[in-house]
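Beneath this line is the structure, given in structure tokens, with notes to follow.
A single protein chain has been omitted; all remaining protein chains appear in their positions.
On to chain A.
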Amino acid sequence: MTDGDYDYLIKLLALGDSGVGKTTFLYRYTDNKFNPKFITTVGIDFREKRVVYTASNPNGTTTGKTFKVHLQLWDTAGQERFRSLTTAFFRDAMGFLLMFDLTSQQSFLNVRNWMSQLQANAYCENPDIVLVGNKADLSDQREVQEKQAKELADKYGIPYFETSAATGAEVDKTVITLLDLVMKRMEQCVDKPPAESANGNGATKLGDAQPVEKKCAC
């Protein structure tokens, strides 16, 4: 994968509490494998994947144009001791997978903190984020209800997915959704004249499935 034969280099970053499954999620996505062992990430890491992206019009129809996208997926340590290091890497990422563990209420409560970390450290005030509730396969241990999480995601105006790195459910869809958001953001940033940057009130302006007008208030 080390050639420059791609059209876009898109850098995404996974964040969230320690043990929510960021590494396994990315491992499932890039290699379609699952490693149930818990190996804590040291500081930062990244994985790569080449995907084909099909451009779509704002109204949802595909234009038929396809692009080769090289994804650089940054994996961050959830542990507190690496915090200053990991948050520093936020600014170089174009989109974020904010993950929590569906079997841990605490990790869900911390989403709020991660959001403020993102606002402070990401490249702009309202970057593209997808909220991910992982470990959906462990339904008997579930502590966070879908409704709860969906409400929070709606509040932030970001998409929400329940995934399982163990089964692979929704993993691809999550990343592709985020990629789509980033690609749309890109067009908006380039096509909107720079004068239109008055909207600066945090992350409440993010559109999810419907094509809400997003402005680059960065």
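We adopt the following convention: a residue touches a chain if its C-beta (ideal position, glycine included) is under 8 Å from a C-beta of that chain, and two chains touch if they have at least 3 such contacts; residues count from 1.
Just so we're on the same page, contacts and distances are computed from a predicted model.
Student: Would you mind picking the UniProt name of the chain not drawn here, from "Large ribosomal subunit protein mL40", "Synaptotagmin-like protein 3", "DNA primase" or "Vacuolar ATPase assembly integral membrane protein VMA21 homolog"?
Tutor: From the listed options "Large ribosomal subunit protein mL40", "Synaptotagmin-like protein 3", "DNA primase" or "Vacuolar ATPase assembly integral membrane protein VMA21 homolog", the omitted chain resolves to "Synaptotagmin-like protein 3".
Student: Touching the hidden chain in the complete assembly: which of A:L12, A:L26 or A:M94 does that?
Tutor: With A:L12, A:L26 or A:M94 as choices, the missing chain is touched by A:M94.
Student: Go through chain A and note every residue touching the omitted chain.
Tutor: Given the touch definition above, chain A has residues 2-4, 6-9, 42-46, 48, 72, 82, 84-85, 88-89, 91-92, 94, 123-125, 186-187, 189-191, 197, 216, 218 touching the missing chain.
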